[in-house]
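Notes to accompany the following structure.
A single protein chain has been omitted; all remaining protein chains appear in their positions.
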Amino acid sequence: MLRFANPSFVLRFAARAIPIFGALAALLLAVGLYLVFFVAPADYQQGETVRIMYIHVPAAWLGMFAYMVMASAALGTLVWRHPVADAAQKSAAPLGAMFTFVCLVTGSLWGKPMWGTYWVWDARLTSMLVLLLIYLALIALWNTIEEPQRAAKAAAVMTLVGLVNIPIIKFSVDWWNTLHQPASVFKTSGPAIYGSMLWPLLIMAVGATFLFLALHLMSIRNEILRRRLDRLTRLAASANDMPRTARFEAAQ
Amino acid sequence: MSHDHAFFIALSYGVTAIAVIGTIAAIMLDHRRLKKALAAMGVTVAARDDGQHLD
Amino acid sequence: MEAVDFALSDGQALILSGPNGAGKSTLLRAIAGLLPLAAGRLTLDDDSEEIAASLHYIGHAEGMKPALTVRENLDFWSSFLSRESAAAALAPQDALTAFGLAHVIDIPAGYLSAGQKRRIALARLLVAPRPIWLLDEPTTALDVRAQAALAAVMARHRAGGGIVLAATHSPVGLENAGELKLGTVA
Partner (left out) sequence: MKSPLAALFVREFAIARRIGGGGSMGVVFLLVLVTIVPFAIGPDLNLLRRIGPAILWIAALLAMLLGLDRLFQADFEDGSLDQLQLGATPLEFVVFVKCLAHWATTALPLVVAAPLFGVLMAQEAASMLGIGVSLLVGTPALTFIGAVGAAATVSLRRGGLLMALLVLPLCVPALIFGVSAATAASGGTIPFATPLAILAALTLASGALCPFAAAALLRRLGE
């Protein structure tokens, strides 16, 4: 496991793993989409819009999966303090935010035909909205603290504090929802999932997971390069007699 | 497939596609820019910097 | 601060010396127009230009934005402080070369050491030229080579008819300069 602490090893591993994950993601998503549109039955109650479930649910899972990845990277930062964990943590946040955002938008569009409006403060969607806020706050934290080590440590602690709070938030939002809404008109826990619907959903979910892993590795690679560029720029600045002028557009 | 159902399905998949492709593009552009900046500083990207591997 | 009186003509220099807290910085800031003058007058005999237009004040803080690159900082100050009447302004590249810092021009100012930031603040003198220089502790954080560069720049400025007022308590490399000792009244 320690070999992963070496950025150069990670760069080489990423160079091999990214194409594989990317290809797997593309293949699975293609098969999944085919199944979703040509094989899976419409729902007797909702009709065709149930097909939105096949991206809404995987996006929700990925939103939470990304947080778990970020939290474990946060542990890596706090316990082993190696920079690849910082990179993994920092690059997981935007991806998690993207999947959570997709989950919210597709959830809102899926609900529109039934609710009549784009947004009802439904318990699960509201919890995902709070998760998105946590992601955006962590991204803002990364953008504000310039010094990499300090930013990583602050984000790590906040991520773990967030991890502890997510179940509490989920519970309190559910309680808040039932408190104000005696019987929710239509529980969007989704229709009962039959075998014929389950397979496309699982394929889409696994495909999305590989997509996340590929994007995550690509982002980690970028973070390693960014930190290396940052270090070389500082070296170039302090070395008084630089052979070549160092060109550096703000890569932040 | 009643008309508005198709609209919402298309919109959902459209937004998802834009978000995913946008993210992929952003990451790849960032990668290209970083490699260009590193190259400008005379460092090959895959250069093994064993010296400070725990940068 | 007790009565202070001095006159300077082209090419001359004056060193304000004295212990810390003797009012060196206060006097410089008052001359620069950053502090109100309790009493007394500040006159410029060539009255074609009002005083503020012919002064360039370099204080302790160097006025550089860490997020911007050195070039962007200097470009901004040359545009903001530029005077049509002033002598030809140097490009950031040349101004930095005079202080041996040409290689940091495209690096964010936040990446630089205190000594380098000091030299970039001084480079502003060349990017936005003004006849009279007011320098507050110009040699802080400068190594010997940088101090020599500063001395050369000041000498060239005075040779061109410029005036230098430096508040400092360490030697600053100004030959045959007048000295105004500011001491607290016994």
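Every chain is named by a letter (A, B and C) in the order it is written, and numbering of its residues begins at 1.
Please note the rule applied: contacts are C-beta pairs under 8 Å (C-beta built on N, C-alpha and C of every residue); 3 or more make two chains touch, one makes a residue touch a chain.
Owing to the predicted nature of the structure, the values given are computational and were not obtained by experimental measurement.
Asker: Of the chains you can see, which ones touch the chain that is left out?
Answerer: Result for the missing chain's touching partners among shown chains: A, C.
Asker: Would you mind spotting which of C:61, C:144 or C:159 touches the chain that isn't drawn?
Answerer: From the options C:61, C:144 or C:159, the contact with the absent chain belongs to C:61.
Asker: Which listed residue (A:15, A:68, A:114 or A:140) would be found touching the missing chain in the intact complex?
Answerer: Going through A:15, A:68, A:114 or A:140 one by one, A:140 is the residue touching the chain not shown.
Asker: Taking the entire complex into account, which one of A:5, A:31, A:75 or A:129 touches the absent chain?
Answerer: If we include the chain that is not displayed, A:129 is the one touching it.
Asker: Tell me where the left-out chain touches chain A, residue by residue.
Answerer: Touch with the absent chain occurs at residues 108, 117-121, 126, 129-130, 133, 136-137, 139-140, 143-144, 173, 176-177, 179-181, 250, 252.
Asker: By the contact criterion defined above, which parts of chain C meet the unshown chain? Give residue numbers in ascending order.
Answerer: Against the left-out chain, chain C lists 25-26, 29, 32-36, 52-53, 55-57, 59-68, 72, 75-83, 121.
Heads up, the rule we're going with is that only the chains that are shown with their structure count from here on.
Asker: Could you let me know which interface, A-C or A-B, is made of more C-beta pairs in contact?
Answerer: Between the two chain pairs, A-B has more contacting C-beta pairs.
Asker: Would you kindly tell me how far, in whole Å, the mean C-alpha position of chain C lies from that of chain B?
Answerer: 47
Asker: Go ahead and note the Å separation of the Cα centroids belonging to chain A and chain C.
Answerer: 52
Asker: Two-or-more-chain contact residues of chain A, please, as numbers and ranges.
Answerer: Where chain A meets two or more other chains at a single residue, that happens at 233, 236, 246-249.
Asker: Considering only the defined contacts, which chain A positions touch chain C in the complex?
Answerer: Within the complex, chain A touches chain C at residues 146, 233-234, 236-242, 245-250.
Asker: In their complex, what parts of chain A are in touch with chain B?
Answerer: My answer: residues 5-8, 11-12, 15, 47-49, 51-52, 55-56, 59, 82-83, 94-95, 98, 101-102, 105-106, 109-110, 112-113, 211, 215, 218-219, 221-222, 225-229, 231-233, 236, 244, 246-249, 251.
Asker: Show me the residue ranges of chain B that touch chain A in the complex, using the header's touch definition.
Answerer: 1-2, 4-6, 8-9, 11-13, 15-16, 19-20, 23-24, 27-28, 30-31, 33-35, 37-38, 40-43, 45-46, 48-50, 52-55
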